[in-house]
Every structure is written in structure tokens, then in C-alpha cells.
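Note that one protein chain of the assembly has been removed; the remaining protein chains are unaltered in position.
Let's turn to subunit A:
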Amino acid sequence: MLVATSLFFIGCGNNGGKEQKKGGVLGSNVAEKVYVAPGEHDEFYAFVSGGFSGQLAVYGLPSGRLFKVIPVFSVDAEKAWGFNEETKPMLNTSHGFIPWDDAHHPDISQTAGELDGRYVYINGNNTPRIAKIDLTTFETTEIIEIPNSAGNHSSSYVTENTEYVVAGTRFGVPVPQRDISIKEYKGNFKGALSFLKVDPEDGGMEIDFQILMPGFDYDKAHPGRGNSHGWFFFTTYNSEEANTLLEVNASQNDKDFIAAVNWQMIAEYVKNGGGKKMPANYAHNVYDEHTHQATSTMKKEVLVVNPAEVPGAIYFLPTPKSPHGCDVDPSGEYIVGSGKLSADVTVHSFSKMVKAIEEKKFSGEAYGIPIIDFEAVNAGSVKQAGLGPLHTEFDNEGNAYTTFFISSEVVKWKLGTWEVVDRKPTYYSVGHLMIPGGNSRKPFGKYLLAMNKITKDRYLPTGPEVTQSAQLYDISGEKMELLLDFPTVGEPHYAAGCPADLIKPRSRKIFKLEENKHPYAVTNEMDARVERKGNEVHVYMTMIRSHFAPDNIEGVKEGDKVYFHVTNLEQDYDVPHGISMIGANTSELLIMPGQTETFVWEPKQVGVWPFYCTDFCSALHQEMQGYVRVSPKDSPIKLSWSLDGE
């Protein structure tokens, strides 16, 4: 009977497909469009940042199913991120260990202007950092701190061939930092735009140069592409250079700027010995997939460039009312600046900009940087499209989609004619939107994901704090269609989407034991052992279905510092094991096949204390346990341990 019913439904759905287009909303088969049958895979990955959660969540589209939360800037007890000895250095900064940040703008690496699915770069806003996530392991493998920066917000966008990742400062700060009155902001504070050179082999980052711009707030950014490749565009607000009550004082100028930066020119200048090195102090943290350990190195110098040293490299494009989003269309011709206090979306033309520069059509300058005449660079604007335009992404058919925060809607408009084609409400207060590849030369214009800051009544209430959400629209037709509404982890600030086929085949299944170079790894159960060095006890432990070796340890004493270095000897897909020890002041370890991780336990009480496997690993998971005997400090008991049940 059940089978018959479901067949009936499937039959119905298939027939409904054609009729639905004629029948409109009432004949809709929306559920079918987001239904991914059990065992089937989604068509796209969506990497949705967690905003104040500091993490990056991995969803499937169109289903909206959550697969993983990748810990980036915030500690994560579930995965021991920032808790085990191996990953603690990843969260090191010039301010010491920082267990949290505000993760904003994931961007997928590109080759020839198209997504290549190798890495995701993402910025930490609060204590300025850029992280790299390796999409073979879906783990954060590098975090670099950005000196001379604060509120690292116009970040972490990649250039067309991932030559650079960009990190722009939102706050002007004294450079170098010093004890100075805040009232002396104007002219004394700088806005550093950092260009991080990317190693084409491993995606590794180093700061190539920082441009010390005037102390405006650099809000958002995007690289040029196609003809405009070699340029980077940054929106600015607070060109008033106010330092107090910015909501009023930074909203006085009728126009702020989009800064157009010819990074190729400056990179060339730097390559030929330009710029000057200044003392700095910032952390560069790298996780090695073979040692399964991170190292943190403090860097002591950074190369800075004063815009005046490279004339012709930087221009200001006047843009109305504190522009926020700064988006470049797939052709690279149009630069869209969304004046967030305006009703219009302003679009500049790259070719007009080049011409205006040639003809020197300038309306003034700011700190020596030429301001191009508005009319000479403006391509047009989308008039009265909504209230509070924020961000724009593009499809592959010449359409742009802009979010409007105040009027809570997504508006579709045409590039070139600037006419509004469609608008759909969002629930509520949409910030960013994402179209897979929507900021590359090759967008995949099938779905649009809108990310909302507020949900109010949209879901079952959960007390004063309710979830934020993402909403999926079908944009394959002339009109947009809302398909799905799903809750998210933290604040879904921004996202990057990618066809699953670019990433899926390269996803790692296990770490190879023979490639494990962890200094405390034990790759053979017979080598498991316990060693004492003063009051440090090092347990070289292995785990495999379904036991630990050693699993009985005696001779540990009060006041000892016990390091459990645990290697998962499994070499099968999806067989992690976990471990935790009663009273350990840290998280569990969750160890993937072939990996080694370490936690520290400082026993404070005499007795016999158990540990066990924390991840349901096998039919005998409950048997996967052991004991450590803790004796008084002056006890003569020598270290001993059991292997193989003896």
C-alpha cells in the first residue's frame, strides 16, 4: 500500500512539472525542487560563514542540509579545535591565544576567473586574521594575522588566478600603533589595505605589501576580472574621518568613494624594491597535514606602500551615501556600489574609468589620490529599486541581484539597462546573497541564497534568541521563486557556493598512517608505551576497533602532567575514534583514521580513573575503555602498562 502511494506521488510530481509553469504558484511543485532523495547528493556545496560563531558551515544546495561546521577562528570542543595540543597554535596572535572571532566573507579560490574548488579563504574581523581552509580535508590549515589593521572587513577576496587574497581594514588606526589622542584621528589614522600573496602550490599566504590609505572605513571589496583584472575595488564610508558617533558624523557627505587600486602596478613596484619595511608583530600559523600539528611563527616586519609613491595606481570613484557592497560583474566591466543609505544602486564602468584617467577628468583629490569626476565614471544607476541596498551578485545571463536590508527584499535587474525585472521579499532583513560562482567570470545561475539577520516569527520560538536563516530562490526563470527557508549556524554572514563535482572527487577519506610524521605518533600497536620525563608523563597510545593500547596504566602520580598522544590506527573511511579522561580540563579528542592528537590531563586526586572512546565507533564501542591509576606524589610505584590484554 505504501509503495503504491509513493508511486502515485512520484507520478503526480512528474506530471505536475509541465503544468506548473503554466499554472503559477498554486500548481507549484516547490518541495520537489529542493528534495534530495535519501542517499542522493546535492548539486552544490554552500560554505556559509557563521559570523559571530567564528566558524564556517557546510551545507548542500538545494536541500539546505548541514554537513559539517568547520572550526576556523573559534574553539570547538567537538573537534578539539583550540583544545588539543596540535591546534592551539592556530589561534595564536600578537595578543596571545584568542578563542573567538567574527568570521565574515568566505571566498573560493579561482583559476582563470573561475572557481577551482581548492581552498576557501575567510576573514576574522575582530582580531584581524585571514584563514585558509583546505577543501580536500575541509579543515583550517592556515591563519595569518594582519598587522596595522582593525575590523578586518573588506576581506578576504581572491583575485582571478588566486594571485592575492585581500584584507582591508574597516577601522582607521594609528600606524604604527601608539599612545595618541583619539581626537587626532583626522590625517593621523591610516587605513591599511593588505595584499596577501598566495603560493600556487599549496595556497599558503604571506603579506606581500600593505597600502597605507587615508583613514576612511574600507567596507567591502571585490577584484576586477577580464579587462579589469589587475584592479581591486573597495567601498569606503566615513570619508568624513569622524571618530565619534559615526552613525551621524560619518553620514554627512553626499558621496563617499570606491577606491580603485591597480594592485598589479603596486606589486610590480614592490617587486622592484619599492615600499619600505616597518617593524610589525603578527602571527603566521600553519597546520601541517603530515605532522598533524600547527606551528605559530611571529613575523616581525611588514612592507608598506604610501599611495603617493606610486602615482597612477589608485583613484577614488565618488559613490553616493556610504556605499557598502562593492561587486564586479562577470565581464569585469561594471562595478556596483550599493549606497546603503540610499534607494539607488550606483554602477560604475571600468572602461569609462580608464578613459577618464587618460583624459584626466578629475574633480579633485583626497590626500593626493585623484577623485574621478562622477559623471565621467558612472555607467548608470538602478533607480528607486528598494531601501538600503547592500550586496549584488550575478547570473550568467546579464542579470544582477541586489539585496535591500531595510525593505527586506531581493531585486533582480538588468545590467546595462538598469531596469528592475523582479523583486521578492525575504524574511527578514537580508544581508548578503550568494549565487554559486556569482562573483567570478562563470556564475552558475540556478540558485540564489539570501542570508537573513532576523527571523522573528518564522520558526518555532526558542526563547529570546532565535535562529538566523538562509533562503533559497530558484533563479533559472524570468521571475525568482522562493524554494526553501532553513536555519543556520550563528549569523549566516556571507557564503561561497561551488558545484559539488569540483570538490567531491578530491575529498580525503583517510590520512595514511605511513605518512604520519607526528613526533609522538605510534603506527604499530606493539610500540605503544608510557615514558616519564620528570613530572611529565607521555602516553604513546593507539586506538583501533575496539581497544586502546595501553589500556591500563599505573605509576602516574598526583601533580604529574600526563600527555595522551593518541594515534588512530584505522585506515578505513569514516572510522574516527574519540577519547576523553575523567577530570581532564579540556575537550575530547576526535581523531580521524591515521591521525595523531594530544590532550593533557593533570590528575589532582589519587585513585583509579577511567577513560573511554567518545565516538560510537563499532559494535564494541562500549568496551573501548581503560584505566589510569594515580598514586600519591611520594609513591614508589613505577610506571607500567598493559598491551594486548596481558
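In this section, contacts are C-beta pairs under 8 Å (C-beta built on N, C-alpha and C of every residue); 3 or more make two chains touch, one makes a residue touch a chain; residues count from 1.
We adopt the following convention: contacts and distances are computed from a predicted model.
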| item | value |
| --- | --- |
| Chain excluded from display, named as in UniProt, from "Nickel import ATP-binding protein NikD", "Carbohydrate ABC transporter permease", "Copper chaperone NosL" or "ABC transmembrane type-1 domain-containing protein" | "Copper chaperone NosL" |
| Chain not shown: contacting residue from A:Glu359, A:Glu397, A:Asp501 or A:Asp572 | A:Asp572 |
| Hidden partner chain, touching residue among A:Ile544, A:Met592, A:Cys613 or A:Val628 | A:Ile544 |
| Contact with the hidden chain (one of A:Ala37, A:Leu245, A:Leu460 or A:Ala619) | A:Ala619 |
| Residues of subunit A (touch criterion as defined above) contacting the omitted chain | 510, 544-545, 570-573, 619-620 |
